[in-house]
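I have a structure I would like to understand better, so I am pasting it below and will then ask my questions one at a time.
Shown here: the complex without one of its protein chains, the others still in place.
Chain IDs A, B and C follow the sequence of writing; residue 1 opens each chain.
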Amino acid sequence: MKTDTTSGNRGLLQAEPLIFETGHATGTGVDLPEPKGGKDKLGGLARKAALDLPGLSEPETMRHFVRLSQKNYAIDLGLFPLGSCTMKHNPRLNERVARLEGFADLHPLQPTSTIQGALEVMDELAHWLCTMTGMPAVALSPKAGAHGEFCGMLAIKAALEARGEAETRKRVLVPSSAHGTNPATAAAAGFTVDEIPARDDGRVHPEDVKAKLGPDVAGIMITNPNTCGLFERDVKEIADLIHTAGGYFYCDGANYNAIVGKVRPGDLGVDAMHINLHKTFSTPHGGGGPGAGPTVLSAALAPFAPVPHILKRPPPKGEVPSEARGRGASATSRSGRSAATSPASGGGYELREHTDGTQAFGRMCAFHGQMGMFTRALAYMMSHGSDGLRQVAEDAVLNANYLLARLKPHFSAPFGDGPCMHEALLDDSSIKPKGVETIDMAKALLDEGYHPFTTYFPLVVHGAMLIEPTETEPKRELDRFADVMIALAGRVNAGDVEFFKQAPKLAPMRRLDETRAARQPRLRWKRGQNDSGAKVAAE
Amino acid sequence: MKTDTTSGNRGLLQAEPLIFETGHATGTGVDLPEPKGGKDKLGGLARKAALDLPGLSEPETMRHFVRLSQKNYAIDLGLFPLGSCTMKHNPRLNERVARLEGFADLHPLQPTSTIQGALEVMDELAHWLCTMTGMPAVALSPKAGAHGEFCGMLAIKAALEARGEAETRKRVLVPSSAHGTNPATAAAAGFTVDEIPARDDGRVHPEDVKAKLGPDVAGIMITNPNTCGLFERDVKEIADLIHTAGGYFYCDGANYNAIVGKVRPGDLGVDAMHINLHKTFSTPHGGGGPGAGPTVLSAALAPFAPVPHILKRPPPKGEVPSEARGRGASATSRSGRSAATSPASGGGYELREHTDGTQAFGRMCAFHGQMGMFTRALAYMMSHGSDGLRQVAEDAVLNANYLLARLKPHFSAPFGDGPCMHEALLDDSSIKPKGVETIDMAKALLDEGYHPFTTYFPLVVHGAMLIEPTETEPKRELDRFADVMIALAGRVNAGDVEFFKQAPKLAPMRRLDETRAARQPRLRWKRGQNDSGAKVAAE
Amino acid sequence: MRYLPLTDADREQMLGVIGAKSVDDLYKDVPGGALLKDLIDLPRVQGELEVHRHMQRLAEKNTPAGRTAFFLGAGAYRHHVPASVDHLIQRSEFLTAYTPYQPEIAQGTLQALYEFQSQVAMLLDMEVANASMYDGSTACAEAAMMAARVTKRKKIAFSGGVHPHYIDTARTACEALGLEIVALPAAVDDEAAVTKSLGADVAAVIVQSPNVFGTITDLTKIGEAARSAGALMVATFTECVSFGLIEPAGAYGADIVCGEGQSIGNALNFGGPYVGLFATKEKYIRQMPGRVAGETVDADGQRGFVLTLSTREQHIRREKATSNICTNSGLCQLAWTIHMTLLGEQGLKRLAHLNHEKAVALADALGKVKGVEVLTNRFFNEIAIRVPGDAQKIVDTLAEQGVIAGVAISRLNPKAGMDDILITCATEMNTDADIAAYADALKKVIA
Partner (left out) sequence: MRYLPLTDADREQMLGVIGAKSVDDLYKDVPGGALLKDLIDLPRVQGELEVHRHMQRLAEKNTPAGRTAFFLGAGAYRHHVPASVDHLIQRSEFLTAYTPYQPEIAQGTLQALYEFQSQVAMLLDMEVANASMYDGSTACAEAAMMAARVTKRKKIAFSGGVHPHYIDTARTACEALGLEIVALPAAVDDEAAVTKSLGADVAAVIVQSPNVFGTITDLTKIGEAARSAGALMVATFTECVSFGLIEPAGAYGADIVCGEGQSIGNALNFGGPYVGLFATKEKYIRQMPGRVAGETVDADGQRGFVLTLSTREQHIRREKATSNICTNSGLCQLAWTIHMTLLGEQGLKRLAHLNHEKAVALADALGKVKGVEVLTNRFFNEIAIRVPGDAQKIVDTLAEQGVIAGVAISRLNPKAGMDDILITCATEMNTDADIAAYADALKKVIA
């Protein structure tokens, strides 16, 4: 933000240049012992040119990143109602657990005798995920939601291949309301995408699906609850349709938070569903990741789960249905044993790391997946318990409906006639005629100290404002946010358009020029690269 | 700061009410098992009335304190040139070390066989402190600087008592430039304070001391480098004077950072000196504490060091001068053995916790002192090494003199004709005639994103501005600060007085009314206490 | 060195601006000879890895409480502190801030202080509290000196139930001021005995509940006796969790209530840093030691907080100050406030109940051991037991078997004549298995 101070700071908000503008190649924030300097074994391939990498002393480094951090909004600062993203509280207990020496200082390729506890964590997590979703198996290795989608679609492909229909069944049905990763994933898996057009009620209709069925259909990808924040009423019927047509049902589980403990996707005919541990199970978003996308699989797809597989042996008698053993990195026990009793009691764990002799479709990534997220998610699930997780869903849905109820009178709510699930969908049709659209509303919220809702998604609703408060918001915060939204609606009606176009004024920066960034991409700092002409924080 | 947003927030700066305004007695952020509810052993003394203590869920608690934190300035945000406070970088390595299970989860009264490592830490710290200061012993238990002063003065008192002069020698000489804790401590120790008036050169002069000597003098308390940021030129002569007069020399070591590794107080005739581990040795200030004030003692005072004492036994042959053994929690080895070799190698440590059979003057506190600060300070000293610590002093003095050199032309620098030590002293005599005084200058710095210098201290200089940059500031930050100060001086000369009187405008709050706070003390929240009429952040 | 940003080039340039040839020119005031030419003989700079390894090696020479069956209290208590507490106090804005001398950019620290003072007053059922003292023992010593100031009397009487380290600390401080300390003989359950020493010269009686033997006491009569003798009743404590379940001294009319706050928010840390809680009546605030935050408004009329009543303090009053304390226990106080905010009344009561239940179970288990006598009848989470033989030896033997059984009175107070008594404590951290293991081991050791 522009300022007339000499320092470039504005009170506590500190101006901070790039490390390339303050650091130099001889600076450093580490003290390392002098190399002894014997003869090397580099075979003459030593690096020649200088790297020109700046180094900062530790105090300068601390300041640089602390100052940067204060230019960020975060859950710990306030409501973060970003629809489809499930920005809920991230317990610090989980951070501590993930950093236990026995987890953090463990190498994925250590001999299995030295990693039994890690494999047990994966087995327990798998048990919780399978039991919560009512699915027989889970592949833990996908690294995020989109990667889980990829895993699920590859399992479908493998199943078709096993049926000898891989070449004939190439078409995947995807509703137009789907998140971009769905069509992108289907394409990456070698399928063609056939879009199911939207309906006014924001839902997928069986007849629209039926109309598209045929011998070349591989499956369907449906998000449930969907990206309009609605539960797909006819999901079971659609599942039956796709199954009788010889296809599979991939369910995008990004919105699982709305139904965890209330509905088991396994009861809806789902064949594969990824779970964003960084959404429903609260592993921190970290400004863009990392996440984890374990993918639960139906009995039909389980045999094709990618390696690694966790094998329990000798299997504690009667505990693991033998036909289900070793599917995915999966503990498929449905016996509901307490996660607190060691499944290893009966014997140790083994890892199967290669597909040979299995129907596994392959490998999603090196090693075994996002262990750091598994420990966090397991601690999160154990903390809630099945009663707490059910309450999570109920409070998430209650909070969203409360906001919907308070905002409906002041904004256009395309599907506001009925209840929503975990997120409330508004659009700008009532304000746009007055000159204010979704983006302006969003920027005005920045000045009010809020991260805005998700803007312009789902695409099926013009000027969408998708509001997901999550269950970790107290009523007090919901009311304050609603008051702000209503006050802003009032300003629109008062015709104060300029106020919105000028926003934000109180945020660390004014509105940023995204077009310029795309037109003349400057993607890195380069010494002496001719200046962009931008005003730069005092160095 | 006043704001016209509906939420009460200003962009990222979040308004935050008191926990009593948002929480309620039934709210909680912990899950504890149900008590089984057998019969109690309270003898009918169960608490009757409700406490009315509010509880917040964990997400609400996180937000409350994260929001509050963002209203604070801190070293990690920028230059914190608070004179006499040595606000230097606090390495996170030290935070990690202090939290090692073997230190943090250790009870002070465990059997000595289970705490050998803790006693070794204290012994190593003592060895570093004694060797750096050139003093034979150290009492580690004082909990802060003032507590260390108290320890030193009590040791002097005990020594006088041992000489049978406790009743006759009651007068302690204290320069008027001394920090308030010095006279307060002398009084607390039962001495009368005799003030040595200030001189224009900001130093204590031998003739002024001589003039006050007499058979009733117990000792003198001198800060060196002193609170004007000057080294006491005649400190040795003064020490000799006080010694020949039968008194002792207490040195306030708060400013030790200027001379660590460069000068050993033991070579200056000091009998006792506290070291603020939370200044020179970087244990974090924590918004007001905790600190630690280990007090080094001369051979004359060492026998009177308070319990606990650490005893090495059997003493590794020849390593510890027998006469020095067990003074204070003290490792008195002068043999300069590497702190990296375990002194316990030759045998274990014992604790002496009672004065019986010793000359110890008593006990400063329960248990053994600020262990959490000992581990941090030891890690800090080992990280620097004796070479790094010497560099600390040199860079601290260099940084202060650099600022002095740059600011001298624009402000009045009462002692600016010569070099300063670790802090540069200015006063407002050149700007006050124009209507701007020290406090206004300080408040203007808040808008520029700086914590101001120490204001109106030392008292011997009117409108003092005491600037201590410390060694962990890069030149870049010093220059920016100097530019700001010079620009502000320019504004004064331009006669823009109102600008200063209105400051701060960009800080989280405008200037606060301290008089009102003292006149009508409101020191706690009370349900239904009639409102103060203050505007309160949106609840 | 990784913490030092200046480069040699910077140093050159800066010396030039200053007009000095070398840094040693800046030290020219140091008297001849005293300026060291050589490096002091200690190890040189070391990297983070090396330092961490060294400290870890030392840490591993200790036996952490959590790796034993742990029943030691006696002034420091092992409780579970939520992870969010330690995370929050490590935030740069709290950890690396100074005392809030510039309130406009220190509202985070100041509001938290105001909340702390309010919570402490509520917990102890007192009118006002200060912004913390070093710890419980020094808070108790300050209370004794404050009582002398308030009453202008010179004698302080301690009950036989006060923690011996507290008495030693107060004696050291008070005697320096010429105050007289009367310490009654150690007694498991006789706080009231202290009233016998009341007289025209007594400034205060200092009692403790729960006392060092775990005994909880109704202080009403002691308070009345003190008042009618013109003395103050000062009540101290070492386990503040107890007040979630038992009546605090404030309810018994204590004039000053002070003690240790470590139990809430703070780890054992081998004895420090801890946080002293100090509360009194409004009429005494001008005699109260230590800092205090108060409410006020800013230039725009917005509510804010500042340090106030500083005319009591050393930086203004110098030798006439109510105390010499400056730096206090800021961060430990913040941890206390955060933990207490998480607990709330409901959580605190639940926590206190759990502690009491564990202690009752411990008392039952130990009481069943032949030869062991439980001496404490009314308690919160700590009890005194008589063992056949030397308590210190038994504690040491049990330690070798992984049981930290408590502390022998003879260690805290060799002159108590209670060599066969040890005090032992249970908290929510103890499992039933721990308790069984303790009773078992004790039985074997005695036999």
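Note that a contact is a pair of C-beta atoms (placed from the backbone, for glycine too) under 8 Å apart; a residue touches a chain by one contact, two chains touch by 3 or more.
Fair warning: this is a prediction, and the values are worked out from it, not measured in the lab.
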Task: Omitted chain - touching chains that are shown - done: A, B, C
Open item on the list: Please identify which residue in A:Leu12, A:Leu173, A:Ala186 or A:Ala245 touches the non-displayed chain.
Closed with: A:Ala186
Open item on the list: Considering the complete complex, identify which of A:Gly388, A:Pro414 or A:Gly435 is in touch with the unshown chain.
Closed with: A:Gly388
Task: Selected from A:Asn90, A:Thr295 or A:Thr438 as touching the chain missing from the view - done: A:Asn90
Task: Missing-partner contacts on chain C, residue numbers - done: 2, 48-49, 52, 80, 82-83, 87, 90-92, 342, 428-429
Task: Chain not shown, touching residues in chain B - done: 11-12, 24, 26-33, 56-60, 62, 66, 91-93, 95-96
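Heads up, the rule we're going with is that only the chains that are shown with their structure count from here on.
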Open item on the list: Using Cα averages as centroids, what's the distance between chain B and chain C in whole Å?
Closed with: 19
Task: Chain centre separation (chain A, chain C; CA means) in Å - done: 45
Task: Intercentroid distance (Cα basis), chain B paired with chain A, Å - done: 46
Task: Junction residues of chain C - those touching two or more other chains - done: 1-5, 45-48, 82, 84, 92, 105
TODO: Mind pulling the residue numbers of chain A that touch at least two other chains?
DONE: 11-12, 31, 57-60, 62, 66, 91-92
